[in-house]
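The complex appears here minus one protein chain, its other protein chains still in place.
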Amino acid sequence: MHNFASSFIYAAQLLLSGDPELWAIVLLSLKVSLSAVGIAALIGMPLGAALAVARFPGRGAAVILVNSLMGLPPVVVGLLVYLLLSNAGPLGVLQLLYTPGAMIFAQVVLVTPIIAALTRQVIEDLDSEYSEQLRSFGVSRLKSVPTLLWDARYSLLTALLAGFGRAVAEVGAVIIVGGNINHVTRVMTTTIALETSKGNLSLALALGFILIGIAIAVNAALGMLKSTAARSAYA
Amino acid sequence: MHNFASSFIYAAQLLLSGDPELWAIVLLSLKVSLSAVGIAALIGMPLGAALAVARFPGRGAAVILVNSLMGLPPVVVGLLVYLLLSNAGPLGVLQLLYTPGAMIFAQVVLVTPIIAALTRQVIEDLDSEYSEQLRSFGVSRLKSVPTLLWDARYSLLTALLAGFGRAVAEVGAVIIVGGNINHVTRVMTTTIALETSKGNLSLALALGFILIGIAIAVNAALGMLKSTAARSAYA
Amino acid sequence: MNQMIAEADFVNATADKHAQGNPMLPLAASGLRFAINGRALVDVEALDIQPGMPTVIMGPNGAGKSLLLRLLHGLIVPSSGSITWAGKPAGKNIQHNQAMVFQRPVLLRRSVAANIDYALKVHGITRSERQPRVETWLEKADLKPLARQPARTLSGGEQQRLSLARALAVEPQILFLDEPTASLDPVSTQAIETLIRDASDRGTKIIMVTHDPGQAKRLAGEVIFIHRGEISEKTPAKTFFKSPSSEQARAFLSGGLLI
Amino acid sequence: MNQMIAEADFVNATADKHAQGNPMLPLAASGLRFAINGRALVDVEALDIQPGMPTVIMGPNGAGKSLLLRLLHGLIVPSSGSITWAGKPAGKNIQHNQAMVFQRPVLLRRSVAANIDYALKVHGITRSERQPRVETWLEKADLKPLARQPARTLSGGEQQRLSLARALAVEPQILFLDEPTASLDPVSTQAIETLIRDASDRGTKIIMVTHDPGQAKRLAGEVIFIHRGEISEKTPAKTFFKSPSSEQARAFLSGGLLI
Partner (left out) sequence: NAEDRFIIVQSTTSTQNSGLLDYLLPIFKEKTGIEVRVVAVGTGQAIKNAQNGDGDVLLVHAKPAEEKFVAEGWGVERFDVMYNDFVIVGPANDPAGVAGSNDVVAALTKIAETKSPFASRGDDSGTHKAEKRLWKAAGIDIASASGDWYRETGSGMGATLNAGVGMGAYIMTDRATWISFGNKGDYKVAVEGDDKMFNQYGVILVNPEKFPNVKAEDGKTFIGWLIGDEGQKAIADFKIDGQQLFFPNASAGNS
């Protein structure tokens, strides 16, 4: 039977060994996923909030669509982005394929609906309280988006973290558009997939523990930020 | 250049052809993911709600942990479940490996933290309103969980849908524990991965569109349920 | 205008001081109906509000007073009927010159001062102008020591004072008040009534709901009495309290039961 | 007990009717302090509440009345000090026999009837017993026609009546009321005061906050006056309104400014 504890120890050893290749992979993972989440938040949060407050025919369908796109399969996103960025594709001139840029692109596509859908829910809940007051202030529905996003910022953190979780954990999209090229586009998840296919299950699991450790570190850092951020004026 | 429109048409043709193999795969996908989300909801919602209302030392750390586990990589979950269910593993006697049961198991592990983390946020927001009133009624923090879940049910739907999105889209875990065995454990995502690796990109993309269509159908069905459900008594 | 005016008659005497030229008035509504599931909650055949001293709306709980204010302020859309301001339908510009204090204050998740600042900002007032105005209104609402406190931790009365100060700060031409002193102690009530009177004297048209006949006597130029969504009467304040014309109002004022 | 009792003196005469044996009293607090960021918002050296007619808490906005109720009811934990009920510290059993109506009603996202039903259910009352009780209290709070309406769409006054009915329905031994009639019309106020008086007569100890001196006169057995978190005085109601012993209460009652 496989010994989980030994994989834990293996993970610690790997980290402590200070292997520069491992660190390069860890850093690339973080760079790609954090960039993707950042961009996805810039798109998804206003989008989700607008969807929460706007009233237009077809809004119900739009909400269902955004919710559904949370189920975009990474492999499909990878394929779509691959076809867009490939030399034969419409964005081929950018020469992004098999670069970290392509991986960020694919993850943005994957994560934006998640952040948008969760933001819509949070903002809709807050808006049920704020809506009449804001309109009384003369703030139109769409113009109320920044206010709602700001006042819901602590609740929205969870949406952001869900997006980060998806980005940092997925392998299907980045492996297609990044190619998992050693020293260029190899990240944690693609390495884990590779080691698994080699049958190096202990190593794969150890890398998995390191990846979860990274996720915990990022979450803890954001959690810290949230609680040290003067919670004054927010009750 | 690849023609996306043609993949759309291809997808429609595939569906209309009524190919029993395709339908079997679609149904297995739905069965596995819906079961997994159902079980994950039964575990994750009370867990998330309890985390939202309970006060104990280490609660902050627990919240960070659950948030982080949203970033569990499917491949790692697949590996862990594989090692548990393998004949050499502690649960080998169950003979679940390479069956749909194993796939449900893995997806439950993957989805539970997502549902729990999002539930925690929703319930924490509602509890900030309800908490004192419920305690005045003599309802202890933990006993208030069912009330809070019930009164937040419409907001929680989005958490459920996020979990469903993750389950129906992921491939890394189900391919390891299910083995992508034709006619037995082949689902939409593993089929897409297989066709991609065969270089049948049009077919893969067409299957991807079908998968997204399924996600939309499930979301629309739940959305319908929500709006026909007497929204009376909920304002 | 800081002396304390308590005598209703004396107040009435200040009526002539009102700027008669409020550019948004008269407010006219006709055939105004608001129904939910076919049940008419507000059903006002005709309503006409002129410049002058405050118009006070009275009536039993659930009569439709709050709904009427929200209809007039443009927050909810009538099932049928129309509302015009000085002959024109409501629009962006008209909305801009109105403010409302809700029966249940909605305070933003910000500090007390930031709540006032926000209202001024979205009203288009520049940063440099805002700061002194925020200070002034904190002072007037007696909230200065609480300026940095999260608004949602204020006591019930403090919240009500803040939401009133926030509405007055933008110096609207029309101000809707929904029971603005319900949670205030007698001293605060007096102070707030003074603020309301000051605004009214400066030309702001006050349209307010209250359950306190004493307050209505002190402030009202005219009283609209609502019962089951319909206007029973609309009478100058003096007449109303002496001899209301509708039976419903008579029963209400004498403390009889209304069913 | 359905006749309408309005004369304060007559009410006082009913004091002897009170069940003297409320098993949870006396309520005693000592050294009770609640501070946020080092600022004491409530600071009560000693408090002793005995069975009998309602104890009414008065004081300016922000004095700490609501915080004191929440401390006594066990919703917030004091920074220091202790509270005992008939000599015992608060516990599950004691909590079970109390109810509170908040200044700002918190209604569940359910129908009006379901709100009352919920309170009864979590109080441990069986389904068969619940239904008639729900009906009774809907009737008493004049909410029968609104039984199926979502509670959160009620008007301000209706919400307040519902939350009072919900609290009374469990027949608590101790009932905290935080300005329970602030949004009520005069008729509803009378009806609610009757309900309160009935409960008090049946032995429920009422501890209530109000800003309305008239209401305090009508209901109170004794008055506690709070100023800046401290108890200025605790006096039998008759004495309090004639000659309050503390300067703060004197200023408050005469409408003077308190700073």
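Just so it is clear, A, B, C and D label the chains in written order, and each chain counts residues from 1 on its own.
As a working rule, a residue touches a chain if its C-beta (ideal position, glycine included) is under 8 Å from a C-beta of that chain, and two chains touch if they have at least 3 such contacts.
Keep in mind that what you see is a predicted model, and the values were worked out from it rather than measured.
From the options A:L142, A:I181 or A:L225, the residue with contact to the unseen chain in the full assembly is A:I181. Touch with the chain omitted from the figure is made, among B:S17, B:N87 or B:S140, by B:N87.
Of the options A:S86, A:T119, A:S136 or A:S155, the residue whose C-beta touches the omitted chain is A:S86. Considering the full assembly, B:Y98 is the residue among B:F4, B:Y98 or B:Y154 that touches the omitted chain. Touching residues on subunit B toward the chain that is not drawn are 82, 86-89, 92, 95, 97-98, 179-182, 184, 194-203. Looking at subunit A, the residues touching the absent chain are 82, 86-88, 97-98, 175-176, 179-184, 186, 190-191, 193-194, 196-201.
FYI, only the chains that are shown with their structure count from here on.
The interface with the largest number of contacting C-beta pairs joins chains A-B.
Subunit A and subunit D have Cα centroids separated by 50 Å. Those residues of subunit A in touch with two or more other chains do not exist in this structure.
Taken as a graph of touching chains, this assembly forms a single closed ring in which every chain touches exactly two others. Within the complex formed with subunit C, the residues of subunit A that make contact are 129-130, 132-133, 135-139, 143, 147, 151, 232-235.
Those residues of subunit C whose C-beta lies close enough to touch subunit D in the complex are 59-62, 65-66, 103-104, 146, 154-158, 161, 178-179, 182-190, 211, 213, 252, 255-258. Residues of subunit C that touch subunit A in their complex: 70, 73-75, 92, 95-96, 98-100, 102, 106, 108-111, 114, 118-119, 122-123, 148, 150-153.
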